[in-house]
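A protein chain is absent from this complex, but the other protein chains hold their places.
We call the chains A, B and C, going by the order they appear; numbering starts again at 1 in every chain.
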Amino acid sequence: MPDFTAFKSLVPVRPDDIDMNRHVHNSKYNDYVLAARYDQMERCYGMSMDAFIERGLSWVVRASYIEHKRPLHIGDTAEVETRVEEIEGRSVKVGFLITKEADGKAVAKGWLDYVLVSLENGRPQTIPEDIVAIYSI
Amino acid sequence: MPDFTAFKSLVPVRPDDIDMNRHVHNSKYNDYVLAARYDQMERCYGMSMDAFIERGLSWVVRASYIEHKRPLHIGDTAEVETRVEEIEGRSVKVGFLITKEADGKAVAKGWLDYVLVSLENGRPQTIPEDIVAIYSI
Amino acid sequence: MPDFTAFKSLVPVRPDDIDMNRHVHNSKYNDYVLAARYDQMERCYGMSMDAFIERGLSWVVRASYIEHKRPLHIGDTAEVETRVEEIEGRSVKVGFLITKEADGKAVAKGWLDYVLVSLENGRPQTIPEDIVAIYSI
Partner (left out) sequence: MPDFTAFKSLVPVRPDDIDMNRHVHNSKYNDYVLAARYDQMERCYGMSMDAFIERGLSWVVRASYIEHKRPLHIGDTAEVETRVEEIEGRSVKVGFLITKEADGKAVAKGWLDYVLVSLENGRPQTIPEDIVAIYSI
């Protein structure tokens, strides 16, 4: 059973993320995780989204799950921890935990199930061995 | 076992919903479901979000799950069907199915688990009997 | 001095457009105008954005101005009227007026200055005669 590394990225809350409830809009947590993955693909795994695109590949979300614990507000910064939970065949399951940077309290947690697709025809692709290796750290 | 009614709302795709993959951004499907619920709360259940707020109540999302089947593109219109799947204690589980209006093909499906909260202190509230009745159609 | 036709599109407010002030977020009015232009390009001028892209062309905003009169709220629908004000060389100036559909009151007005660019190299292009004609109705 592999034990993959968790990485962290900071995502500051922007005023345009705030909704009528005066906290960060639900959908934005998904965007914070996306921002963290982009950052970590380049900085932590050493293969940026651009590098995937240059190889004619991209990742699409097949399914996702999120649980909300406490909202973030204007002025807060999200700390987004993600970790590869499973990598197999054509898909990678990425778990995430969002905390409020200031106090470390849980904001949301969940997972995303990504499928690797060909940019040419949009079809799912078996993840090449070298990419499995890159993500298996 | 109750069998609740499904309702439908149309949500046209806007150009600002499109992301770098040239289809509707993942997070936006959640926003389409939110738009459909607002529409249906007023039009189908006869109790708008404003009516909840006037009673000092609001709904917050505790958890949600989504599966993506096919993307929507610029010029498409989403047909969003939602249905109360469970209503109990302080929470309502709402299932949804998003299809492309033009051909009826599945775009995404999933559910949201909402909790009723007091606007005054943000704490979860038992759903009052009259609201249970309103949602049990 | 040409006198170009004004066209109208309806854009319903979505809950995710609402910001902490509980009205439509400033930036969204720009997105409503964009949605109206996409609709009108296809429906009123008979040349959709896709048709531009197929010819290797796209429009980019060089400058824009907006004046806010009254905000839109949840449940409202924007009526967005746009009109070509000038078309010359490589640019088109489009004026807009956003009103609230329910009462016709002014919400915002302004203009956008678009430049036609080549998709291949991003450089501004002189607007071809047939496109000038299409936009000069």
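The working rule: a residue touches a chain if its C-beta (ideal position, glycine included) is under 8 Å from a C-beta of that chain, and two chains touch if they have at least 3 such contacts.
From a predicted model like this one, the values you see are computed outputs, not experimental measurements.
**Student:** Hey, which of A:M20, A:L34 or A:L112 is the one touching the hidden chain?
**Tutor:** In the complete complex, the chain left out is touched by residue A:L34.
**Student:** Residue-wise, where is chain A in contact with the chain that is not depicted?
**Tutor:** Given the touch definition above, chain A has residues 11-12, 14-16, 28, 31, 34-35, 38, 42, 48-50, 74-75 touching the missing chain.
**Student:** Name, in rising order, the residues on chain B that touch the hidden chain in the full complex.
**Tutor:** These residues of chain B touch the chain that is not shown: 15-16, 18-20, 22, 25, 27, 74.
**Student:** In the full complex, which bits of chain C touch the chain not displayed? Write them out.
**Tutor:** 21, 26-28, 30-31, 34, 58, 60-68
Note that in this section only the chains that are shown with their structure count from here on.
**Student:** Would you mind pulling out the distance in Å between where the CA atoms of chain A average out and where those of chain B do?
**Tutor:** It comes to 24 Å between the two C-alpha centres.
**Student:** Could you tell me the distance, in whole angstrom, between the mean C-alpha positions of chain A and chain C?
**Tutor:** Using C-alpha averages as centres, the distance is 34 Å.
**Student:** Between chain B and chain C, what distance separates the C-alpha centroids? Give it in angstrom.
**Tutor:** Result: the chain centres lie 29 Å from each other.
**Student:** For chain C, write out the residues touching at least two other chains, lowest number first.
**Tutor:** Residues 15-16, 74 of chain C each touch two or more of the other chains.
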